[in-house]
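The complex appears here without one of its protein chains, the remainder shown in place.
Now for chain A:
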Amino acid sequence: MKKSLILKLFTHLEQGCQKICGGFCLFFSKYNTFQDLKMLELEHLHLKHVVQLVSALESIVLRSFGPEGGQVLFTRDTGQVMLSRSGKRILSALHLEHPLARMVVECIWKHSTITGDGSKTFVLLLASLLRMIHASATKEPHMSQPYNSTETTEAACARHLADRLLDFALTELDALIALNVLPHGFCVSLEDSTGKTEQSFQTLLLTFFNTRLGNVYCDFFRDLMCELLSHWKIKNDQPSFSIRFLNNNFPAMRTQVSGFPVGSSRLIEGQVIHRDFATPCPPLNEQSVKAVVFSGYLQPKLLTAGDVLELGCGNRATEDGSIVHFSSWTGRSLESIIATLKSFGVSVLLCALKQSSAALALATQTGMCLVECVSEEEISLFAQLSGVTPISDCWRICPEDIATLTFCKPILLGAHRYVHVDFHDSEERLNVKPCSLVICAPGEGQTDQYACAFQDAIRMLLTAWEPMHKSNITALMRTFPSNKFTSVHKDNMGDETAYASCSMNLHETCVIEPGCVLPAGGTFEFLLHHGLHQYGRSCSVSVNTSAVVPVSELLANALLSLPRHIYSHSPKFFLQAQTRVMALIPKQSHTLSSSAIQTEDLLEDGKLSLHSCKKGSMALTLLDLGLESVSCKYHLVLAVLQCLTSLLRVNKVLRTHTVLHTKSHKLLNTCSESTEDEDEDEVVSL
């Protein structure tokens, strides 16, 4: 009942806010009792605060951005040291107090958990967009709405701009990318492993590791990653399937070893189970080994919690009543299980739980070796690779549950001894050569960092080769205002007309193909900037809404700040890079002919042939700049704009202080967005 009351109150408050300025509020509270709400505090959010906030985040991320960037070192309150160049980890390790900052970090976290890349760029682009919006909102406070304070006018203006930006991006961004960026990129296919494709694929990974780990080890890890992928390449199956498999099982596949130089990192065949034998090690023999997986206890627990064993009622004199009898029953049941296993010739037992010492001793006596407390992830990987299911009921063991291993031996990695297994006939059965990754570095912080980089590289590849949803495309085509372009056609003459019509043609048929890559170092931003600029001009000519700030201009200028940061150590390089990319774009008249040719191509095979674009100039820039995925970039821009919109929709912060049932009234700032559930109760500060 209390909850519903609170909810009612909140909706009321929210409506109030809507009435005042049409925005949303952000609530912070832990609504334990109704009384808590007495202590509501209201805080107005001004646009300049938001800009300051995101700029603060930007300044942290900037230190590890670009080719001259470095690591950020953290120490946790536990004294643990963490190193990172990944924006996601840096930002999520901060203790942020301001709710909006936490909202931004949340957005970044979500984005980069999916795509594995682009978290630093996210912050930079967001900060730059906010600054642009701030500038244009303060410049023209001529909106006719009846607001009395300039701040609310600004906020409304900014919100309006953000909404339009998102709207614009959702409808037209992919068309613009297809038109302006894609012709300069090319597709890398995962299936095809000819020289050039292979090289581009490696360059893509190299660029990723360069941004994540610095340039010292990036080529080493690139090679390791390629080797890993080639081992896990499932024959006769889609390559994206094997990447997805790697993504799901990566935590079980890697072993982190500290105390060795990075160069000792390597791949080893088979699977490493991160536990030691609980019994003496098995003898080494040439024959294959039979293994089973147990998810429960081998020795049944005599009394579980709540059970009561009554002793001595009735026939107190006989043997059956003695406690010894009861405890020997479990022993006998264990013996029979071990005997069954022995009859199947099983010699390795992998258990998810800790087993009793009797089970260990009996297994030792029978010559079996036992591994306890194997993690769920590892059991799952083992089951997938061996094709058996874990046994939950020890009384029902059938031959299908028994896996055949080529070997099962101890392996010493760093300070720990683990169990190393390899699977029999995995190449015929699964079409893969299973292997595990050993990541070595002098300290734990680094091994963690490298492992994260690997996981994110896999995610990045998944995003890059993610096929666009077909429904998305058709929806896009429906919503696309083709009549607008026809109006352009009528209103204007000459080159504009041709440009518009050809862009329309392209739009209907072209999508961002999976695996499309582009030279890194700002090429995407330069090209899209140019495209947006042109689009903005065509719009401002055609649709006569001079009062409205062209949002495409806004985005275009914001995008340009990214290459500025990349070449921040010398402005000369920025200009050089811009000139180089701009040289790729033909002059206006030239564009017409080339687009026209492309349109013809397109009509022929129904699909934009991306390889038709200028290869010579690409080859020039490819080597020194690296490559990045267009699809990742596209997702990034969309995510930033979504974050921006939600950020600017907030105009008030309500801080509720929970009264704890203790004498000291500790402050509890708990963050929770009004629409989302009440979440973690950690207290934060910047």
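Basically, a residue touches a chain if its C-beta (ideal position, glycine included) is under 8 Å from a C-beta of that chain, and two chains touch if they have at least 3 such contacts; residues count from 1.
Assume contacts and distances are computed from a predicted model.
Undergrad: Write down which listed name, "Pyruvate dehydrogenase E1 component subunit beta", "McKusick-Kaufman syndrome", "Ribosomal protein S5 domain 2-type protein" or "Aspartate--tRNA ligase, cytoplasmic", is the UniProt protein name of the chain that is not shown.
TA: This omitted chain is identified in its UniProt record as "McKusick-Kaufman syndrome".
Undergrad: Among the options A:V293, A:L362 or A:V419, which residue touches the chain absent from this view?
TA: A:L362
Undergrad: Out of A:R63, A:R164, A:R537 or A:R649, which residue would touch the omitted chain in the full complex?
TA: Hidden-chain contact among the options goes to A:R63.
Undergrad: Among A:Q446, A:T523 or A:S561, which residue is in touch with the absent chain?
TA: Hidden-chain contact among the options goes to A:Q446.
Undergrad: Which residue numbers on chain A touch the omitted chain?
TA: 60, 63-64, 67-77, 79, 81, 83, 90, 93-95, 97, 214-216, 258-263, 280, 284, 299, 301-313, 316, 321-324, 326-328, 330-332, 335, 356-358, 360-362, 364-365, 414-415, 441-446, 660-662, 666-669, 681-686
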